[in-house]
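Just below is one structure, and these are the notes that go with it.
For this view, one protein chain was removed and the others were kept in their places.
Per-chain numbering from 1; labels A and B assigned in written order.
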Amino acid sequence: MGRSRKYLVIVSLILLLLLVVSIVFFHYRAYLLLSMIMIAAIMIPFFARFEWRDVGGREVVLLAMLAAIAAVGRVPFAGLPSIQPTSFIIIMAGLVFGAESGFIVGAVAAIVSNFFLGQGPWTPWQMYAWGMMGMTAGLLRNTAFMKTLWGKCTFGFVWGYIFGWFMNTWVIVGNIEALSWKYVAGIFASSIYFDLAHALSNVFFIIVFGVSWIKILQRIQRKYGLLYEQSG
Amino acid sequence: MGNGIQAIHPFVMFFYYMCLGFFAMFFNHPIFLLAGCLALIAVNLSHDGGQAMKQWAPLMVTMTALIIVINPLINSRGMHVWFDFFGKQVTFEAMLYGVVTAMSLLMILLLFVSLNSVLNGNKLLYIFARILPRTAFLIMMSIRFVPLLKRRLTEIQDVQRLKGMTMTQGTLSERAKSGMSMLQVLLSWSLEEAVETADSMKARGYGSGTRRPYIPYRMTKSDRRWLSYLLVAFVMCGTGGFMGYGKIVIYPELGLLHLSSLDWFVFACGMAVALFPLFVEGREQLKWNYSI
């Protein structure tokens, strides 16, 4: 593990350096490059935590399986493109297994599904958006708000939009000098149908399947003996 | 292990893509970007005759076209007014800016198309395994589960369809319910089975101490030579870029598009990097044809 720790420190230092360099030197403002570096820099602590934490074999398998299920979640819905089941699965994972696991499941689900659909410049954005979705679900899971059905539904609805915004951002930063309210509004308007469908399908799944999924995941948590390790 | 570009060490290839990605986002001279795009198209053609590119073509075309058309319409910065469009001034600068942005984006997309076919699956993970071994391992396992889950999902669909859970009939909410019910079966079933996967890992010593990953790729002499070649060309090109070559000023007023001889030098270095896969393939071809 020592070697990976060293590498990781080196990489984060390089990223930090790149960030400074790009801000100072890039008069021309390469925003896409900058934004990618920033996203990587934000995500690294989460992955670092996962690398250094004491993680048992069972937990690794469980997380890998959840991410894979989230990634293949789209398969039965191939005929219904407006329905997005992946987010629901990630939220559920975060709710039951906590913030760290939620982040890993979300981020890995994005990478894995792109391994089959094709990686692109959107991969880091997607990783970040889904990772954050799982993480916030985990962070808020013990609050009174998230304990209610309404709370969960609101959470799912809001994230349906935030996810869409994140995916819009990567288009916007590529073209940031053209930034104007009209431009941003135009891009957001073009995705409004997808975002709404995403938000509504999250709400729908949480209402219909939320209870049974949480039950199943808790059952697994007991079976794997992962009940006491979570800090939230 | 394949030959030609597939036989090059993944790290060298990764470095190549990093360089190109950097160029795409760094330079903004239209000639530079156009040449970059053309080079990548040639590289993609050399992989598979453009099969993968064809799949991505709709996305690439619509994106480029949209940016080129939209940018001048919503943005009126710049000095050279081209024409009036419903009371909106369409400037030459905005137009050019759209083209530059679109090409830079296109270049990135083309780069990823090539990356997907060269650094497929495990090669990409191998690079990250050095830095994030456990995450890479997790991703690898997750990728291994995907075909298994797809097969299980087919089995589940066969069974559940005869129970009345169908994706082809009923209202949207009924179908969504059916789909998620199937995922629910997949979830409980697969997580239950995964206990044995974890046991199998443990039985083979996972977590018993320091793990030493198997290194499937060997850095050969020619890999090292290619890497230093790329490094030299990239540094020269990057230095030129920092000194301001290969870039133009668009806003507020369009600068000169003229390329000086030093610009051409930077351009040549950039091309030396961009066309690297073609050199590798070409060398291979020559060896095949002219060696005894």
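Just so we're on the same page, a contact is a pair of C-beta atoms (placed from the backbone, for glycine too) under 8 Å apart; a residue touches a chain by one contact, two chains touch by 3 or more.
The rule is simple: contacts and distances are computed from a predicted model.
J.: According to its UniProt record, what is the protein name of the omitted chain, chosen from "(Fe-S)-binding protein", "Putative 5'-nucleotidase", "ABC transporter domain-containing protein" or "Serine/threonine protein phosphatase PrpC"?
T.: Of the names offered in "(Fe-S)-binding protein", "Putative 5'-nucleotidase", "ABC transporter domain-containing protein" or "Serine/threonine protein phosphatase PrpC", the one UniProt assigns to the missing chain is "ABC transporter domain-containing protein".
J.: Check each of B:34, B:201 or B:278 against the chain that is not shown and name the one that touches it.
T.: Hidden-chain contact among the options goes to B:201.
J.: For the full complex, which residue in B:103, B:141, B:176 or B:230 touches the chain that was left out?
T.: Checking each option in B:103, B:141, B:176 or B:230, the one touching the absent chain turns out to be B:141.
J.: Taking the entire complex into account, which one of B:80, B:211, B:224 or B:283 touches the absent chain?
T.: B:211
J.: Take the complete complex as the reference. Which residues in chain B touch the chain that isn't displayed?
T.: Here the touching residues of chain B are 121-122, 140-141, 143-144, 147-148, 151-152, 155-164, 166, 168-169, 181, 184-185, 188-189, 192-194, 196-197, 199-216.
The working rule: only the chains that are shown with their structure count from here on.
J.: Enumerate the contact residues on chain B facing chain A in the complex.
T.: 21-22, 25-26, 28, 56, 67, 70-71, 74-75, 94, 97-98, 101, 104-105, 108-109, 112-113, 115-116, 121, 124, 130-135, 137-139, 141-143, 145-146, 149-150, 153, 157, 167-168, 172-173, 175-184, 186-188, 190-192, 194-195, 197-198, 201-202, 206-207, 210, 242, 247, 250-251
J.: What residues on chain A touch chain B, complex-wise?
T.: Within the complex, chain A contacts chain B at residues 1, 4, 7-8, 11, 25-26, 28, 30, 32-33, 47, 50-51, 55-58, 60-69, 71-73, 75-77, 79-80, 83, 85, 88-89, 104, 108-109, 111-112, 115-116, 118-121, 174-175, 177-178, 180, 182-183, 186, 201, 204-205, 208-209, 212-213, 216-217, 220, 223-224.
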